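All protein chains of the complex are present and in place, except for one that has been dropped.
When the chains are written out, they are named A and B in that same order, and each has its own residue count from 1.
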Amino acid sequence: MVYHFEFGALIPYIPVILHGVLITVELTLFGTVLGIIVSILCAWARSGGPLWLRVPVGTYVELIRNTPFIIQLFFIFFGLPSVGVHLNAIDASILAMVINLGAYGTEIVRAGITATPRGQREAGASLGLSGPQIFRHIVLVPALSRIWPALSGQVVIVMLGSAVCSQISVQELTYAASFIQSRSFRAFEAYFVVTALYLILALLLRQILRLGGKRIFPGGKAR
Amino acid sequence: MPLISLTNLHKSYGQNEVLKGISLDIEPGEVIALIGKSGSGKSTLLRCINGLESFQEGSILVAGTSVMDSPNQLRLLRQKIGMIFQQFNLFPHLTVGRNVMLAPTVVKKTRQGEAEALAREMLDRVGLEQKFDAYPGQLSGGQQQRVAIARALAMQPLALLCDEITSALDPELVNEVLAVVRDLARQGMTLVMVTHEMRFAREVCHRLVFMHQGRLHESGPPEQVFNAPTTAELQQFLGMQ
Partner (left out) sequence: MMGFSTWDILRDLILATRWTLLLSLGAFLGGFVVGLIVLFLCVQHRVYIAHLARGYIELFQSTPLLMQLFLAFFTPALFGFNVPAWVAAWMALTLWTSAFLADIWRGCAEALPPGQWEAGASLGLSYVELMRYIILPQALRIATAPTVGFMVQVIKGTALTSIIGFVELSKAGTAITNATFEPFTVYGLVALIYFALCFPIAMGSRWLERRLNAAHLAH
């Protein structure tokens, strides 16, 4: 039996696919920005913060890194309402992505902070800067520039992971594929095209993060 | 009244005592070089003066403020004392101008425009005003060290501590940095330097302090130290140079 590919069958669904791309981009944008903020705050808490903060942050990081994203998402979306926290599917997805990226990002950013040469802190101290001032003005930016490639890689992983959000009916790219498959029965074509779109999105996202990194961190590579 | 006053300073790393009771007064406007073999404790002593190293016994007073006081006191003290490091320690993510402006704006809350004028003035003093928008990575080692001096000067310190500031430089870049230090000495800045540049120390310093095995072994004006060393250790040290 020979299968006839019919990508033309997808044409009526272009708006559905584009809407899916849009939602995936939206999830990624919010997840990334908020996730990086969480990473920085937790990395600070883990490397220089008070002891009573280090333990809970460490627990959070290990708990998230050692459980699947889909279970984290289900726990937030299906589990939290029974303790009175109701989130719509999009908010639950963004929250799950932020929590997930935050845990990985914390370890990545912390590695950048740890690699700060001692002389940098000493130069700041000898100019009369306080501990928090040294962190904010001297340590943070070179630390981020040092680990930007690793952090970018993690952002791409989180974007690809957002495919799972289709399982709580967020109408992102994967949801579009499933929708088309259920209507047209052109499963292969739908999943093939959507997979290609994810590939393009991933390559684009990598370029944007690389160029963005160059803009945000001038002055060359920090040692 | 001395600007910096060390009394009976003791410091050890575990069992290893690196400073064994150091007392030293430094007057305003005085230019002092700490000399001695590596491991004699001279860099440690310098780093104690602005609290980068803690110590176990004794006291350090800078313009009447004790280094051992609260963190807030220590920060105030550090604003009065500048430090230049062997490795320059410029902030790689900031332009030259921003490196110099950082402490005035963040610590002293100087307004942006005022801080920029100040930074340009200080960079002009070290001959690098035209590098205001360059990044440290684009400068030679000698230029980076001159920026580091300008950065310290922008806090208008009462004294500068110089920790082997030419040791990491290629030989042909040493002189441009020493020229800047020579100017500062001439203008009456209080300078405490750890250096291996004996000829330079002899030329600009009012007093040389020879350290040996964690003690102040011998000190005096350059002519006396160079021409009539009294102890065998100093004679041996000078003989090696």
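Note that in this section contacts are C-beta pairs under 8 Å (C-beta built on N, C-alpha and C of every residue); 3 or more make two chains touch, one makes a residue touch a chain.
Worth saying up front: this structure is predicted, and the values here are computed from it rather than measured.
Touched by the hidden chain within the whole complex are the displayed chains A. Only one of A:87, A:111 or A:156 touches the chain withheld from this view, namely A:156. Of the candidate positions A:41, A:80 or A:150, contact with the hidden chain is made by A:80.
Although one chain is not drawn, the whole complex shows that of A:71, A:115 or A:216 it is A:71 that touches it.
Mapped onto chain A, the interface with the missing chain covers residues 1, 3, 62-63, 65-72, 74-75, 78-83, 156, 160-161, 163-164, 166-167, 174, 177, 181, 187-188, 191-192, 194-195, 198-199, 202-203.
As a working rule, only the chains that are shown with their structure count from here on.
A straight line joining the Cα centres of chain A and chain B is 46 Å long. Interface residues of chain A, counted against chain B in their complex, comprise 117, 119-120, 122-123, 125-130, 133, 137-138, 141-142, 145, 217-220, 222-223. Residues of chain B that touch chain A in their complex: 50-52, 71, 75-76, 78-79, 81-83, 85, 87, 89-95, 102-103, 106-107, 135-138, 148, 151-152, 155.
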